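Only a single protein chain was left out; the remaining protein chains are all shown in position.
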Amino acid sequence: MTNVVNIVMGGVFHASILFLVAAGLQITFGVQRVFNLACGSFYALGAYFGVSAVQWYAGAGGPPAFFVVPLVLAGALIGLTGVVVERGLLSFVYDRDETFQLLLTFAVVLMMEDLIRMTWGTAPVSTSGLYLVYGQARVAGATVPVYNLIVIGASLAIALGIGWLLTRTVFGRIIRATADNREMAEALGVDMRRTYAKVFTLGTVLGTLGGALVIPATAAMSEMGVELIVEAFAVVVIGGLGSMRGAFVGALVVGILRALAIAIYPELEMLVIYLIVITVLIFRPRGLFGGAAA
Amino acid sequence: MGRQGHSRVILRAENLTKHYGEFRALRGVTLGVSTGEFVSIIGPNGAGKSTLINLLTGLARPTSGTVRFKDRDIGGIGPVKLAKLGMARSFQLVQIFPDLTVLETLQAAVAARLGRGRRIFASLTGDREIQDGALEVAELFGLGVRRHALARELPQGDKKLLDVASAFALRPEIILLDEPTSGVSTADKTRIMEILVRAAKTIGLRAIIQVEHDMDIVFGYSDRIIALHQGAVLADAAPSDIQADRRLVDMVVGRRH
Partner (left out) sequence: MNRANAVALAVALAGVVAVPWVAPTYHVLLMLPFMAYGVVLLGLNLLFGYTGLVSFGHALFIGLGAYTAAFLTGACKIRSLEIILVVAAAAAALVAMPVASFCVRYVKIYFGMLTLAFGMVFYTFLLKFYKLTGGDEGMPVARPFLLGRDLGAMPKTEYLAGPYYFYSLAVLVVALVVMWRLVHSPFGLCLKTIRDNPAKAETLGISVRHYRWAAFVISAVYAGVGGALLATPTGNVDPTLAYWTHSGNIVFMTLLGGFASFFGPLVGAFVFIYLQDFVMSVVPYWRLVFGAILAALVIFAPGGLMGLFARRRTVEVI
């Protein structure tokens, strides 16, 4: 029994991180119709930068109990570099076929992979056991690091925050309107350039935040980016392209299923996820909550 | 076109209705087109012409009622099967293959007609039937001179002609033209219609159906006019009969009383 709870909790933790990255993907796709392959790269960027921030903080003598503060701040701030990618590259291809937009984001993946290598080297970096500073807790009979619970809580809070942003703020309304009908939104006076820049950056910030938050529990490695994109992609397919609810549910599905698969039959791991993706794409291409089908 | 010899109904629609949710686009349309006829379908926008065309060309399934082409139910069978059965169409918004030349476009149509698409190793340029067939249609439509021009670089009138020509290249038995002269200058309109009629005779087309807004063209070329109004058939008669009835003319041309 404790084993199952352990596995599920692990899965939920992973799902919390996945949700953040997937939410970034969804918002970018929903508004700009661009599938940002580089979201995984921003995740990696957030992870590495987060490690550096925490290491600097520890070196500067900061109390271990508050290490999350520089971590989260670093994670969020580095995500703002997304605006450089958006203004400097993506904005030139909005009028092109989506294939070319996809290829451009692939170019960003390539460039960021090496930029990260150049800055942090190829060896994995981590914050070692720092996260254990918060100790462990007992949840339904299983032992879970408190840090994991904090992350799950934070992710939930962000999910609610996104929901609030979309439904209660002007910016949120603009996002929903543009996702629904871009030309009409433009005709009604929405400044597309600024909206696109803001939306894309919001997406990358969510990604880097996810990367930063996961760091204490694992190590930052050079393949993080390209590996995560496939999981994030599975989440948005299952949940439905462009849907926030889809990102939430999809993340839970992928996170928990993966944890279960690893525990039961390690060879299966991602195989199960991909098979679900293929099944979804064949029988219900718009996923659980997505809009119009292929 | 003029009726010649024995004519029979080749395309028949019976009690066609089409609902899109609450909205009734077509309400019980019945019509028939016989061989040898040139039929025009007219009506103001929103009368249901596009829906009718889509049903007649198998692109959509009727909510109720049937469409029969050569006594075969063609409801929703799709464009590919329909082309093979012998019906071709052109589009209101001109459809071309932008990166293919005029000749290549027509070659594709002829190749499809002859079922040559399966030949993966045969030479295209070496296939005399395809080459001759394509050239013939090009000449017929006055596009022979520009046959090596890229479709997207043609002037609008020629693009329209190419769209129609590729439908003709299928040697269909019946052809459905969706606003063949729209977006074209007045001078070009007559040119296109003349070419159309001449081409039809040459390839032995059995019937032509067109959707048109230009009343001069409609009254000048049709054997029969079908007027649609709010999803139902308002009139189905020869041009002379329609012209005799003033009220009908006004309603058909769209004036409200």
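Just so it is clear, A and B label the chains in written order, and each chain counts residues from 1 on its own.
The rule is simple: a residue touches a chain if its C-beta (ideal position, glycine included) is under 8 Å from a C-beta of that chain, and two chains touch if they have at least 3 such contacts.
What you are looking at is a predicted structure, and each value in this text was computed from that prediction instead of being measured.
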**Prompt:** Can you list the shown chains that the hidden chain touches?
**Reply:** A, B
**Prompt:** Looking at B:Ile10, B:Leu52, B:Val67 or B:Ala83, which makes contact with the chain not pictured?
**Reply:** B:Ala83
**Complete:** Only one of A:Val72, A:Leu102 or A:Val133 touches the unshown chain, namely A:Leu102
**Fill in**
The one residue from B:Ile53, B:Ala109, B:Leu161 or B:Ala227 touching the chain left out of view is B:Ala109
**Prompt:** Which residue from B:Ser7, B:Thr66 or B:Gln95 sits in contact with the chain not drawn here?
**Reply:** B:Gln95
**Fill in**
Note that subunit A touches the absent chain at residues 35, 89, 92-93, 96-100, 102-104, 106-115, 117-118, 226, 230, 233-234, 237, 266-271, 274-275, 277-278, 281-282, 285, 294
**Prompt:** Can you list where subunit B touches the absent chain?
**Reply:** 78-80, 82-84, 88-89, 91, 95-100, 104-105, 107-109, 111-113, 116-125, 127, 130, 150, 152, 166-167, 170
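Basically, only the chains that are shown with their structure count from here on.
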**Message:** For subunit A versus subunit B, what separation do you get between their C-alpha means, in angstrom?
**Reply:** 52
